[in-house]
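Below is one structure, written out as C-alpha cells; comments come after it.
For this depiction, one protein chain was excluded, whereas all remaining protein chains were kept in their positions.
Entry: chain A
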C-alpha cells in the first residue's frame, strides 16, 4: 500500500541491517516505522473501545462469576461508604441458568427465537415485496416511497407510543378497524397471546422500511441485460424473479437478514415500551427479561450479567455460523 510507506523507510532499513541487532527487534522496528501513521490514527478509537467497551465487558464477565446484587455491591450513601461484600462463585450462575434451574431461561429463549424469526421473515419478505413494486416507472413513486419509509423516520419510541394508543383495549381505534373487517376484537396489551402478536406487528411495522430501501438499492444494481436475456429465453415473470432477482439480491438480503436478526434479538424499545409493566413476563425476550432482572426489585446484577454474556455468546455464534454459510453459498 503506497499510502503507508514512510518516506525514510529505505535508508532506515539499511541502517538497521548494519547494526547487529536481534532479528525480531528490527522486524518490530521496521513494522513500527511502516505503520506508525496507521496506528496513530486508530489510537483514539482503540483507547475508547478498550476503556468503554472491553473493560466494562471484562467487568461484566467477572460479575457474572459472582453473586453481586443490590444489597452487597459497594455503595456510598451520603458520608457512609459500604464496601462490597459479594463473593466469587465460579460458574454457578451459568449452571443455574443453562441447566434450566431458574425456569426462566428456556421459555424466554424459545420465545426470543420465535420472535426474531417471525419478525425478520415478515420484515424482509414484505420489505422485498414493496421494493419490487416500487422499482418501476409509475406515477406518485416518490410519494409512495416517502410515505412508506415514514415508520423508520419516526423515532422508534414514538412509533411504539402511537401503537400503544391505537391498541388500547377499551378505546383503541385498532379494535374498531379490525371489527369493521369482521375480525374479533382482542385485549391487545393484556393477554399473553395477543401481546405477542401485538409486539411482532409493531416491530414489523417499524422494521419494513429499512429492508425495503436496502432491497430497492440492491434491485437497481442488477444489470438490466439479465432480465432482457431471461425474457428472450421465454422466462415467465415468476421465473425471472426466482432466477434473476433473488440471486442478484443475495449480497443485500444476506446482510439485511444478519442485521435484522441481531437488531430484533436485541430489540428493547418495542417490548419494554409497548407493554410497560402490564406484563406477566410472558412476552419478555431475553434482553428485556435481563433488564428487569437488573433494575427492578432487588437488582440482581450477577444474574443480569450472566444473561448478557449468554445473549452475546448466542449472537456471536449465530453470526459466525451465518456468515460462514452465506460465504459458502455466495462462492458456490
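Here is the rule we use: a residue touches a chain if its C-beta (ideal position, glycine included) is under 8 Å from a C-beta of that chain, and two chains touch if they have at least 3 such contacts; residues count from 1.
Methods note: contacts and distances are computed from a predicted model.
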item	value
Omitted chain (choose from "ABC transporter permease", "NADH-quinone oxidoreductase subunit C", "4Fe-4S dicluster domain-containing protein" or "succinate dehydrogenase") - UniProt protein name	"ABC transporter permease"
Option from A:65, A:97, A:199 or A:287 whose C-beta touches the chain left out	A:287
Selected residue (touches chain absent from view) among A:91, A:173, A:193 or A:229	A:173
Missing-partner contacts on chain A, residue numbers	1-4, 31, 34-35, 37-42, 44-46, 48-49, 52-53, 56-57, 59-60, 63, 73-75, 130, 132-138, 140-142, 144, 146-159, 161-166, 168, 170-171, 173, 205, 208-210, 213-214, 216-218, 220-221, 224, 227, 231, 234, 236-238, 240-241, 245, 251-252, 254-256, 258-259, 262, 265-266, 268-269, 272-273, 276-278, 286-287, 290-291, 294-295, 301, 304-305, 307-309, 311-312, 315-316, 319
